[in-house]
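A protein chain is absent from this complex, but the other protein chains hold their places.
Right, chain A next:
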Amino acid sequence: MELLPGLPDDVGLECLVRVPYNHFSSVASVCKSWKLQIQQPEFMRRRKAAGFTSTVIVMAQAHFDPTPKSGSVKLPATPVYRLTLCEPENGYWTELPPVPGYTEGLPMFCQLVGVGLNLVVMGGWNPDTWEVSNAVFVYSFSTASWRRGADMPGCRRSFFACASDLKRTVFVAGGHDDEKNALSSALAYDVAKDKWVQLPDMAMERDESKGAFQGGKFHVIGGYHTNMQGRFTTSAESFDLSTWQWDPVQNDFLDIATCPRTCVGGAGDGRLLMCRDADVAILQNSKWQAVTQLPADIRNVSYVTAWQGNLLLIGSPRFSEPHKIYMLDLKSYKWTKVETRDGFSGHVQSGCCLQM
């Protein structure tokens, strides 16, 4: 059975790879041959190679009603976070269906990671009971549906570093346990197999560290030891996938002891980027160099991400003001504003970037 009548399958595939990602689930529901095609790795490979993928940012974003009407529901003191989706290249915004069991708001401080066509939501605190969760939920864009993944093994982890290799695996390291003890343990999650494996421990315990995947390594940046609460280290450790070992600790990885949450990989060319003071800086040859200033109306950065050749930054002029979004072209270092919409300008707690 041909994919499309009268067309050799090769050509039929040319048509299917041009269908936008938000219709993948339709394609997968047509017939067996179409479902099979869309699930092959070849499908995404071809799509990427031909440049038909879109950059999609998924975020845990606060619901921010700028003009509350009289008699409306009083927003609870803790802001409610839900999953929003943005295509920065064309200013498109939408919401994703809520995580099963969390229809009234995402777990606080949950982590989002993108792996292929999947969005992985891990951990966080129950917005009502503030109980730490080790639950994992996976949203597949190819079926447009949620499933519950295997729980994160071990103690209930908060504020851990995580990153994905964008293809199959999510890496988790550090964070703290129920007693606010910093952790040095690390894990890896295979999304397709729905399996967690233990990685060797890091040399140092790192609470509130940042994860970034770059150059075949999972970098865990900064963080602090249990008895150094809030005093961030400048060191970092990198897990080498090819040797399945942690590289020796790199002291002075960061040039100032600061919270590493704006440090991101994914920009290509082995670069790591971060926001430092009012600048964007790039790590090149073990040195951080400021490459440009932040846009004038962003003083408070809430979320940063990067993909090939671009950086995306979400922040606000001052705390609790509507957030704005800017994209930085990493060749020209020029900022472009991304249109936000009412209802999509709340604080962003975490997010991830997918190419679909």
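Here is the rule we use: a residue touches a chain if its C-beta (ideal position, glycine included) is under 8 Å from a C-beta of that chain, and two chains touch if they have at least 3 such contacts; residues count from 1.
In this section, contacts and distances are computed from a predicted model.
Of the names listed as "Multicopper oxidase", "aralkylamine N-acetyltransferase", "SKP1-like protein 21" or "ATPase, V1/A1 complex, subunit E", the one that matches the UniProt record for the absent chain is "SKP1-like protein 21".
When the missing chain is restored to the complex, the residue among A:Q40, A:T94 or A:Q198 that touches it is A:T94.
Among the residues A:T53, A:T143, A:N181 or A:T234, only A:T143 touches the chain that is left out of the figure. Per the touch definition above, the residue from A:V11, A:A192 or A:A290 contacting the chain not shown is A:V11. Although one chain is hidden here, its contacts on chain A can still be listed: residues 1, 4-8, 10-11, 14-20, 22-23, 25-35, 63, 65, 68-69, 71-74, 76-78, 82, 85, 94-101, 103-104, 127-129, 143-148.
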